[in-house]
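Complex shown without one protein chain; remaining protein chains in place.
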Amino acid sequence: MLSSRLAVAVVLAAGFACSDASKAPGSAAPATGTGAAPATGDGDVVRLQGAGASFPAPLYLKWFKAFSASKGVQVDYQSVGSGSGVKSFIDKTVDFGASDAAMTPEEIARVDVGAQLIPMTAGAIVLAYNLPGVKALRLSRKVYAGIFLGEVTKWNDPAIAATNPGEKLPDLPINVVVRADSSGTSYVFSRHLSAISEAFAKSPGTNKMPSWPVGTRSKGNEGVTAALKTTPGAIGYVEYGYARSQGLRMATLENKGGAFVDANTASGQAALASAKLPDDLIVWASDPDDKTAYPIVTYTWLLLYKRYPDKRKHDALVELVDYALTDGQKEAEALGYIPLPGPVVERVKVAVKSVTTGG
Amino acid sequence: MPPDASAVVTQDLNPFAGIDFSRLERSLRRPRTLMGFLLDTLVTGTTALALFPLFSVVWMLAWRGGKRLSVAALTQLPPSPMEAGGGFGNAIVGSLFMVGVATLLTVPIGILTAVYLARDGGGRLAGAARFAAKVLTGFPSILAGVFAYGAVVLLTGSFSAIAGAIALGILMIPTIILTAEDALRAVPARMLEAAIGMGATPTQATWMVLLPTALPGILTGVMLAVARAAGETAPLIFTALFSNYWLVSHGHVAAMRPTASLAVLIFNFAGMPFDNQIELAWAAALVLVLMVLAANVVGQTLSRRQVTQ
Partner (left out) sequence: MPDAISRPPSRLQRATDQVFRRLCQATAGLLLALVVFIVLRIATAGAPAMREFGLGFLTGTTWDPNQGRHAILPEIWGTLYTSVLGLLVGTVFGLAAAVFLAEGYLGQAVHRALTALKLELRPGWAQLPDRLEQLLRNLVELLAAIPSVVYGLWGIFVVIPMIRPAAVWLHANLGWVPLFGTSFSGPGVLPAVLVLGIMIMPTITAISRDALISVPPKLRMAAYGLGATRWETIFAVILPTAARGIFGGVVLAFGRALGETMALAMLVGNSNRISVSLFSPANTLAALLANSFPEAGPKQVAILMYAALVLLGITLLVNVIGAAILQRASRQLEGAR
């Protein structure tokens, strides 16, 4: 039987063996791609630090890792939430930020060197449900707004049955799952609901943390997913990529034109195309007109300063954005995001030119 | 009761002379014995029940993350989404660094403060300091992070491992101080008096008698504090952020840059919809628990050696 001391010795030995490997990252197993040596000695590696929204984090992490490995820079990103990302961006403790809710004019005004927001990708928000035996669920606008207002409370409600003629809807109460924490996802979803329902716009209205009249609250997309998976009769809103990766069933929603649409790249891009991008590149597709559009879609923005005194950082950042807009967009679909439509990419490229160095 | 009551001793010295052992009885029908037996069972049962969560959690970690535990996982950098393999080596180094720095900062300050509170306990400064430490016990971990953001990150202009260590230190210090003070007070007064009677200054008495005797109790407090700090996420998100690169590279410790840590890695990866990341999160949690266990055992070994010296 291992005595405590022997166990300690084993663990410590393992620890030391591993930390020795950490002292020489260049010689670590190359599977993670950091084998590429930085251009010059340490301290000369260009480092970019970003923080912000958690919604695009998986895609950003993938981009930044691939970009860092190939160019010998180190780009890091941590999801702290859109609000904290904007705060850090204003405080100048990061090199760039990210936000699902863009920035308000007051917030932009507080950045002394000026801020340039550029949409980098987009995503759809789906209504995932847990109904054993129901293979496809079509929800009309009135119904899904009503569910989140607490007006539609049972699954075999006639309004739901009307749009699902072939399905056998159980006599279960609708267990609504909403977000406990403040989030950009809630902001976009509540914004959409406010656009399609006057009652919702009055209360709870558009907010990062709306006071939902009904529903159990779970923390984060992962909390909502866990609740959905373990509660029969549950329905909640999550990001499309999340629902897809976790195998959740998604409802087909009725859009403004009256058509029932699933969330996918085509319907997402149709929604984005219907929202004209103004000069500051901030727009909300709260209720797209297009008949093939999926109704709940949003851009997510990268926050850049208008001026970067460090030329190397500026150049690295511009290259990074360029990579993201070209090769990077190819990765978007696999991870569950909507690639930017071509015209949008062109406008973003133009906007990036206004980010300068020097001064 | 002596283990061998039938040892051969002289009649006069045998305290059990004349007692017929076959007539001694321990009957559960006696109320006092029954009460004792019931309480024994209750306490044993409750303790066993209390250990159930531990086994449940460790089982959950081992079952969900055990298969990812390998040298590769301990030495590689975090994978990006949809990428296989990878590990959390930099998070281990980061956690060790930040908890280590926090411990180095708080243990001396904490013990010295506790010495002051235990020796000069009645004064106004002592009373106020003790009260301050108690107020800090209920400090939510996220506030420690927010405060350290304002005090350190904004001052230095960047997220850093040092800021993370400071935030952790704020959470550790009340436990260390209050436990150490109680441990110091528990040292019998006559030991101190003996030392002073021999001519020791109060400082010498503290160093040669008080601290060594109270060391096990102080160490308990330190271990509790370290265990807590190792697992805290919220303070680190606002101070040390996270990094997908090594803390130490080319012989240079990047202490003033964002740093990875096991707690934040678990938080990040558990919230992602990719199985690779989720499994790594569980494996990292298992590694974290084992590391703290190792620290505990090391601490106990050190304390035992000190006492028997």
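All chains are identified by letter, namely A and B, in their written order; residue positions are counted from 1 within each chain.
Basically, a contact is a pair of C-beta atoms (placed from the backbone, for glycine too) under 8 Å apart; a residue touches a chain by one contact, two chains touch by 3 or more.
This structure is a prediction, so every number in the text was calculated from the model and none was measured.
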{"item": "Options B:Pro15, B:Pro53, B:Gly122 or B:Gly251, residue touching the unrepresented chain", "value": "B:Pro53"}
{"item": "Residue numbers in chain A that touch the chain omitted from display", "value": "3-4, 80-84, 86, 104, 107, 175, 180-184, 203-211, 216-219, 223, 226-227, 230-231"}
{"item": "Chain not shown, touching residues in chain B", "value": "3, 32-33, 35-36, 39-40, 42-44, 46-47, 49-51, 53-54, 56-58, 60-61, 109, 112-113, 115-117, 119-120, 125-126, 128-129, 131-143, 146-147, 150-151, 170, 173-175, 177-179, 182-183, 186, 188-189, 195, 198-206, 208, 216-217, 220-221, 223-224, 227-228, 230-234, 237, 262-263, 266-267, 270, 285, 288-289, 292-293, 296-297, 300"}
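Going forward, only the chains that are shown with their structure count from here on.
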{"item": "Chain centre separation (chain A, chain B; CA means) in Å", "value": "37"}
{"item": "List of chain A residues in touch with chain B within their complex", "value": "4-5, 7-8, 11-12, 14-15, 17-19, 21-23, 25, 28-29, 31-32, 34, 41-43, 47, 49, 51, 54, 57-59, 61-62, 64-66, 74, 76, 78-80, 84, 91-94, 220-222, 225, 241-242, 244-246, 334-335"}
{"item": "Touch list for chain B against partner chain A, complex", "value": "71-72, 74-83, 85-87, 89-90, 92-93, 96, 153-154, 157-159, 237-238, 241-252, 257-258, 264, 268, 270-274, 290-291, 293-294, 297-298, 300-301"}
